[in-house]
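As you look at this complex, bear in mind that one protein chain is not there, while each of the others sits in place.
Presenting chain A:
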Amino acid sequence: MTIRNVRDHGQRYRPRMACLKKVENVVLEMQDPKSGVKSQTQRLVITSIPHAITGEDIVAWLVNRFKIDATEARAMGTMMVAFGYIYPLQDHKRLILKPDTSLYRFQTPYFWPAQQWPVEDTDYAIYLAKRNIRKKGMLELYEQEQYNNLYKWVNHKWDFIVMQAKEQYRAGKERKKPDRVVFDCQERAYWVVHRPPPGTVSAMDYGHDRMVDPNMEEKKTSDYYRRTVMFIQQIVKYTTTYKEHDPFLHACLPSNPWLTDDVTYWTLNMPNVETPTKMRVECWTFSFGELLMDPRGRADFRLFLKKEFSGENLAFWEACEDLKWGAAETMKEKAQQIYKTFLARGAPRWINIDGKTMDITVKGLAHPHRYVLDAAQTHIYMLMKKDSYGRYLKSPVFKETQRKAIAPEPHRFTETQLEQNAKRRRPSLSPITLRQQEEEQKAKLAASGPVDITQVMSKLEKKQKA
């Protein structure tokens, strides 16, 4: 990777818009004498200038060509005007497409934005000087300011600039009037695009500089080969499964908070709510990953595993996740702790993994890193997924949760109620407060001593009987 150091004040590799080549193709199509936009002559006092097109013709042509509706054609036309491929003859400072009889003309390719030379301040200075010579005081206020600034910045070239301006002015006088008018319009339009009046949005605004030239040709390397495969069933399956869970496609119950200003949906779906909604429980049946990712689902699964006396699998998996994503400082201690609790011989929560994986893990633990327990974690994950998950879905714990799950009725708000809701918008508890509460709870649990398994069993039995 080469490091490019020289930056010529943002003039390098501009404009960075690969789409411009495609706009040019469309513009060329539009100029086709047979299938392009109809043009007419513009009358100016005595002279008449050909090839002027109306805004409504442009919109109609775009609608026809691309089979889109009028609003979109108008937006597209506006972009073409904003980029400078078409310029307005009346109201030249506003670069929008008006879908009425206002006249436009195609810009000459010399003034198209995608040319190879950058838009230099020197050229702008020459242009302003030329206009000054022609009629003193014809410059707008912002142009005057720019002119004064350029006089300071480009002062070393000023003689050259004035000389050029005079030359161009003289050459312009020798042209025929219609040509001169057209050229002046074109040049003026070019500068409106590249040096926009203050307060207007410029399409040439492209953000920060990047280091690579967009106009460079693509190189084909020698190992460039292609292959196709089909696998659309995957996507179809995924979308059909989640179809009813997508709030954009299916109304979410009871109502989308952004639409009705009622936050019941969020309250019912809090991470650690007591009774989950039916939709949420349904999500857990889609895949094991979904169950684990949802804290309420994971808690339910944990309860089930406790009954089966295989809770250490989930605990190990969680500990491994904590190791992977935790702070680097505590990583070594955590790894050691996990080893002592789950993997060592005679460990209090010994997990059942095959000999080979155990070997790899123990060897890795000599030089622990964040992913040292990866093999073991994957093994346990697969074990839970293939074995415990299936049994969980058929278990009384899950069936109980399913039975108790809430299916809220959809809200039906009237106009006035919606207005009231909008007025009653309240801020929610900050995540910072929530985290503080969680930590307090954890501290309490830790302080209350280790869990007595017999007590847990008796509690569960009581719950079942109830």
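Everything below uses one rule, namely that a contact is a pair of C-beta atoms (placed from the backbone, for glycine too) under 8 Å apart; a residue touches a chain by one contact, two chains touch by 3 or more; residues count from 1.
We take it that contacts and distances are computed from a predicted model.
Enquirer: Could you check which of "Cytosolic iron-sulfur assembly component 2B", "Cytochrome c oxidase subunit 4", "ER membrane protein complex subunit 1" or "Guanine nucleotide-binding protein subunit beta-5-like" matches the UniProt name for the chain that's left out?
Expert: UniProt lists the chain left out of the view as "Guanine nucleotide-binding protein subunit beta-5-like".
Enquirer: Could you tell me which of A:E72, A:D387 or A:E419 touches the chain that is not displayed?
Expert: A:E72
Enquirer: Specify the residue from the set A:M293, A:A344, A:A407 or A:A443 that touches the hidden chain.
Expert: A:M293
Enquirer: In the whole complex, not just what's shown, which of A:G355, A:P410 or A:P431 touches the removed chain?
Expert: Among A:G355, A:P410 or A:P431, only A:P431 touches the chain that is not shown.
Enquirer: Which candidate, A:R43, A:H92, A:R134 or A:K243, sits in contact with the chain we can't see?
Expert: Touching the chain that is not displayed is residue A:K243.
Enquirer: Can you list, in ascending order, the chain A residues touching the missing chain?
Expert: Contacting residues on chain A, toward the hidden partner: 1, 3, 16-19, 22-23, 26, 66-68, 71-72, 75-76, 78-80, 83, 201, 205, 208, 210-212, 214, 218, 222-236, 238-240, 242-243, 245-249, 252, 256-259, 263, 265-266, 269, 287-290, 292-293, 321, 324-329, 370-371, 374, 378, 381-382, 385, 425-428, 430-435.
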